[in-house]
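Quick one: structure below, then a few questions.
And now, subunit A:
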Amino acid sequence: MIYQGKQKIWADYQKEIPDDHWYYVRSCIRQNFFPGSEKMFLEICRNVLHKDFHENESHTTCGGIAYHCDTIPQETVMTIVARQFALMTESGYENYVASCITSFGNYIEILETWNEFPELEAKIRELLWKACRREFKKPKYVAHASDLIYKYRNLIAEKAKYRLVNRFTGEPLKVVEHIGCHYSKMFPSKGVGGAEYPYVLCGMIEAWGGNVIDYPERRHCCGYGFRQYHVKANRGYSISNTHKKFESMEPYHPDMIITNCPGCPYFLDRWQYVIAEMEGKTYGENGYGIPVFTYEEVAGLVLGYDPWDLGLQLHQVAVEPLLDKMGIEYDPKRKYEGLNHKDLMRPELPGVLKCC
Partner candidate 1 sequence: MDFGFKISPSSAVNLDNVDLSLYDRLHEVEPDIAKCIACGSCSASCPAGRFSGMSMRKVILDLQRGRQKEAVKMLSGCMLCGKCLMVCPRGINTRHLILAICKLYGED
Partner candidate 2 sequence: MRERFLTGYNDFVLPFMIGMIFILSYCAIGLIRILKQLPKDDRRRFFISLVTPKTIVKNIRDIFCDCLLHVKIWKRNKLLGYMHSSIAFGWFMLIVIGHIEVFLYVPHRAKLFYYPIFFRYFVAETETTMKGAFFFFLMDFFLLLVLSGIFLAMFKRIRSRMFGMRRTTNPSFLDLIGLYSLWAIFPLRLLAEGFTADISGGSFLTKSLNHILNSFLSDHTNMLPAWWAYSCALGIFFVVLPFTRYMHIPTEILLIPLRNAGIKIRNARKGFAKAQVYSCPSCGLCIDACPMGVMKTHIKDTTVYLNRQLRRNNERRIEEISDKCLLCGKCTAICPVGVEGDKLRIAQRSMRKYAVNPDYSGIDTALLPVSPGLADPSVAADDKVLYFAGCMTALTPSISKAMESILVKAGVGYEFMDKEGGLCCGRPMMMAGRLDQARQMVEKNTEIIRRSGAKTLLLSCPICYRIFKEEYRLEGIEVVHHTVYIRRLIASGRLKVGKTGLSYVFHDPCELGRGCGIYDEPREVLLAAGNLVEASKNRKESICCGGSLGSITLGFDKRKSMTENALSNLTVASPDVIVTACPLCRSTFTRYADRPVEDIAETIDRNV
């Protein structure tokens, strides 16, 4: 691997990300799977870095899941998106940041389509007006939330309490970064670092002291693939893809996986349990899995937030081995204690995959 070669490519794919004043839209599914992530993003941006991030409770799905599942036509998804933009315009913002990769891809795709086919944009404006009497301005900048954490990575590093370093050996942690397909594979120039060697997560890992692993199936999809998972008959195809990725990263003995997509961490995390049940195989040390995180969770950990406040107890793969490696203190007893100090009850432990 020639690092300078990658740097050369990264230099070609840098995008302009304004520092402040963002209109933030959430993901449909992330709060269910990784409930601490979006909260932590706003927490870091607003309270740690004191930036202006605005949210509007009226925003809806972007329609991306339905769009990629082939259940709604393009005009529909465009009109939904137009409404989101209208909400942003009404709130007086120009910079639009999405929490979800598919939303991000969706917005970029729609804006690019409107650039190529202005008549379509006009039609959508008309449709939006008919539907809800709203008007919108196209956002000046569209970013994914990971773009912002990437932008703030050095600020976060300055304030960091922990680093991505194995405190027993002093070695940097071996980190697998996984980028959501819709981040830059459709429009390489819209992602930090391009499509082949995206830098957005690498930059965070480097800034926070970890070592990025470049394994052969790095570019491969996590296996979600919308229709592949949602149609049960295709689910074997979905897990086969995830399995392929794990087989490929296995020889590198990664300490953790960082992702920037709603679906990826979910499938990389949950399929580890299914693979363990099906094949009796686990990929982490001592029968554990490889812990999977969202970038916000990692940022939170680095900044010293309590793991249980980050929602890490909702992960299938136990995160404790990694917390130990990083030297993060945590109270095992608090793992299943709700914010209201009520007992969340313990989940049933799986048969093969070791969990704490």
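Here is the rule we go by: a residue touches a chain if its C-beta (ideal position, glycine included) is under 8 Å from a C-beta of that chain, and two chains touch if they have at least 3 such contacts; residues count from 1.
A word on the picks: all candidates are chains of the complex that A comes from, given by their letters.
Only a predicted model underlies this, so the values are computations on that prediction, with no experimental measurement involved.
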Handout entry: Single touching candidate for subunit A, where 1 or 2 all sit in one complex
Key = 1
Completion exercise
In their shared complex, candidate 1 is touched by residues of subunit A numbered 232-233, 235-237, 239-240, 243-244, 274-275, 277-279, 351
